[in-house]
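Here it is: the structure, laid out below.
A single protein chain has been omitted from the complex, and every remaining protein chain is retained in its original position.
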Amino acid sequence: MLSMIVLTVAGVLALFLGFTKTKSLILPVAMLGVLASAAAYYFYQSLWGEWLLGMMGTFGSPSVFVGLLLACTFVILPFLNVYKLRGGGELGDFTGIILFSVIGGMMMVSHQDLMILFLGIEILSIAMYILAGADRRVIQSNEAAIKYFIMGAFASAIFLFGVGLYYVSTGSFKIFDVKIIAPELYSISILVLFAGLAFKLALAPFHFWAPDVYQGAPTIFTAVMATLVKIAGFGALFQLFRYHAGFVSEWIYWMMILLALLSMLIGNIMAFSQTSVKRLLSYSGIVQAGFILIGFLHTRIENTWMVAYYLVAYVLASLASFFVIYFVENKKGSDDIGEFKGLYYQNPVLAVVFTIALVSFGGVPLTAGFMAKLFVLNHAAGFGSPALVLVSLVLAVASMYYYFKLINQFYTSDESGVKSWDISWGYKGMLIVLSVLTLFLGLYPYGIYPWIS
Amino acid sequence: MIDKIFYVLSALTIISATLVIISRHPIRSILFLVLTFFLVSAHYVLLNAQFLALVNIVVYAGAIMVLFLFVVMFLNLNEEMVEVKSYLPWFAAVISGGSLMLIVTSALEKAVLTSPQLVSNYNIGLVENLGSVLYREYLLPMELSAVLFFIAMAGVMLLGRKERISE
Amino acid sequence: MENQIPEIFNAIPHTHYVLLSTILFVVGLIGVMIRKNVIIVFMCIEIMLNAVNLMLTSTSAYYSHAGGQIMVFFTMAVAAAEVAVGLAIIVMIYKNLHSTNIDVFQRLKG
Partner (left out) sequence: MNSEFLIHLILWAPLVGFAINGIFGSSFSGKTAGFIACLGPLTGFVSTVLLWSGFDQTIQINYYRWFGTPDSFSVDFSVMVDQLTLLMLFIVTGVGTLIHLYSVGYMEHDKGFVRFMSYLNLFIFSMLLLVMGSNLVMLFAGWEGVGLCSFLLIGFWYKNPDYNKAARKAFVMNRIGDLGFMLGIFLLGLEFRTLDIPTLLSSMEHIESGDPKIILITILLFIGVTGKSAQIPLFTWLPDAMAGPTPVSALIHAATMVTAGIYLVARMSGLFNLAPFTLDVIAWVGLATAFVAATIALRQNDIKKVLAYSTVSQLGFMAVALGCAAYSTAIFHVMTHAFFKALLFLGAGSVIHGLHGEQDISKMGGLRNAMKSTHLVFLIGTLAIAGVPPLAGFFSKDEILAAAFSHSIWYFVILALTAVLTAWYMFRLYFATFHGSYRGSKETEAGIHESGLVMLAPLFVLAFLSVVGGFAGMPETISSKHLVSDFLKPVVADHAHSVSHSFEYILWGVTLVLLVLIVWLTNKMYSVNSAEVFRSGSGWVGRILEGKYYLDEIYETLISGPLRSTGTWFKNVMDPGVIDQAVKLPGLVFRNAGVALRPLQSGIISWYMISIVLGLLAMIYLFLF
């Protein structure tokens, strides 16, 4: 509770600082707020019980996912600085909205009551609708916002229908100590709730919005969508199925396998012939989401680390790649794959960082992505689905093709005569840290094991 | 008696909702939507949920629909939109909607929902009751919904503002 | 009204209310899928929310569990916030494209 209050205060401060002349204070305040919030979360957890009234839990997986959310926000915030260029009023708004949306994310990952989950989803989603439309004069951004909004509101309504059915069939919104009154209705409600969350996570066949929105939204906010929303969504799913694994029967296992396979397949197929890099990465995000879902087979509290590890690997690579895309797009005005030609000669840091991120997505050994896939597939093999392992391995290998097609571009020398350009050391440093972490976690996965289990 | 009221009310609600989606004219759709909200509020009254009935009318029929109406007028959309005549979406929509309904119905058929021991207090829908529950048991979501409005506020300000670019 | 049983609970089974809400929900769902005007689509989503509200309220009454009605309260709050943001987005896009037809938004695809 305290950590959420701290975040709210920081968000409100950011909003107000946006109106004053002291705009350079916004980001420091916000980042301090995130740090203070993390401190409040981890050091005053014992105070929580009386405040949360059993509606939110901090034990187990929530604390891991909240940590991830806050860390991810901390990395994203400095990059908002690029919006200083456009008259700083917006900087305050963006910062405030992102901080508020993190509260939504925290509610999602630690919910023990569908009311909190629903509110959390809405807080996060509404923030994302706004951010998708942040470039108000760019038609792509407008379109992304309206698409995300209409479909998101629709998916929320469906999710709410699931909540209603859940309430009818159990007489409560609590997700533990469930007394099932109508088993069939209960199964349907769980499925509908799952579908609602699957929409937010862009799992096939609920993924259609993702490529359009990711492509249209301003790139920095695409990074936010690809990371914060995924962390929060998977955290929420984990919390939901952690409590419900005992109640719902075998079908949920097959449903997860089906959705995971479908996501990996469709994401891969569609990514093959993309020319927009943002779009390509959004499809690759669908593939990665499918992999993460494999970690949910037989969800137990002991599985937290596996899902969290995959998310860490995914988030590191996603942030790095979307930020690199931002800089290239900002320089050349487009995110077409051709604009990345000769990137190495123009800006070696960006090229190398992007290469490491893509290699990690593809699951090459010695990167975090490889370890993450290995853990997840080992888990699947342990539960006796060798076919799933086989297919996902084949698809993981197939995905290398388009990643490497992109990497190939960076090192091709480019005749267009674009001069080499530079970005400031602060951003460079952040990007390098992301890459180093990717490599470090691939070499030494236990580096974060104590934090995520 | 009351069962007849229920059925008539239900029929009216469904018809009015259907009219919302088939009216060609946006203003007409909005008016039917307001009617639907009133009818739903009537259901709330039947269920002894007076507070919600009132809130429903004030918030939905009052605030939200006025906003809709305002936008429609503001954007000058109060004329029919030429919608492409294609029966495929109609077909898909009606079939999928119908099957969803059938699924829920068949699940409901097997269910025995109300068990008598659950029905103990019929006045929960009254404002004094709801208020105390809201501020005792559901304080946390209540407070957190403030964040929701913060976001909505900031977002509307952001989206409505004129864009300035100073390089 | 001293805790006397309103007639409705004896006359109408709970399932009828659930069914009514489902029908309303499905009507909204169909509307979402077939209409082209974004504002109308949005209104259909409101119908869906209202249908669920009805389901929650009736269930809350039949189970004498206040939570359902509190949830309706929050749903309304969410709907209000959604409407505010949604209409702002629609106005913004109308300024650029001069249309609210859903089929106009087809730049991003493939």
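Here the chain labels run A, B and C in written order, and each chain numbers its own residues starting at 1.
Criterion: a contact is a pair of C-beta atoms (placed from the backbone, for glycine too) under 8 Å apart; a residue touches a chain by one contact, two chains touch by 3 or more.
Model, not experiment: these values are computed from the prediction.
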Chains in view touching the one left out: A, B, C
Residue among A:Phe199, A:Phe323 or A:Tyr427 that touches the chain left out of view: A:Phe199
Omitted-chain contact residue, chosen from B:Ala49, B:Leu100, B:Leu134 or B:Ala152: B:Leu100
Residues in subunit B touching the chain absent from view: 89, 92-93, 96-97, 99-100, 103
Residues of subunit C in contact with the chain not shown: 29, 32-34, 36, 41, 102-103, 105-110
Where the unshown chain meets subunit A, residue by residue: 146-147, 150-151, 154-155, 158, 184, 187-188, 191-192, 195, 199, 205-206, 208-209, 211-212, 251-252, 254-255, 258, 266, 268-273, 302, 359, 364-366, 371, 374-375, 377-379, 381-382, 389-390, 393-394, 397-398, 400-401, 404-405, 408, 411-413, 443-446
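Note that only the chains that are shown with their structure count from here on.
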Contact-richer chain pair (by C-beta pairs counted) among B-C and A-C: B-C
Distance between chain centroids, defined by C-alpha means - subunit A, subunit B (Å): 31
Gap in Å, rounded to a whole number, between the CA centres of subunit C and subunit B: 4
CA centroid of subunit A to CA centroid of subunit C, Å: 28
Subunit A residues counted as touching two or more neighbouring chains: 115, 119, 122, 126, 129-130, 133, 136-137, 165, 168, 171
Numbers and ranges of subunit C residues touching at least 2 other chains: 18, 28, 42, 60, 63, 65, 67, 70, 74, 78, 81-82, 85, 89-90, 92
Subunit A - residues contacting subunit B, complex: 1, 4, 8, 11-12, 15, 51-53, 55-56, 85-87, 89-90, 93-94, 96-97, 100-101, 103-104, 107, 113, 115-116, 119-120, 122-123, 126-127, 129-130, 133-134, 136-137, 165, 168-169, 171, 181-185, 187-188
Subunit B - residues contacting subunit A, complex: 103-104, 106-108, 110-113, 115, 118, 137-141, 144-148, 150-152, 154-155, 157-159, 161, 163-167
Residue ranges of subunit C touching subunit B (in the complex, touch as defined): 1, 3-9, 11-20, 22-24, 26-31, 33-37, 39-40, 42-44, 46-47, 50, 53-54, 57-58, 60-67, 69-70, 72-74, 76-85, 87-92, 94, 100-101, 103
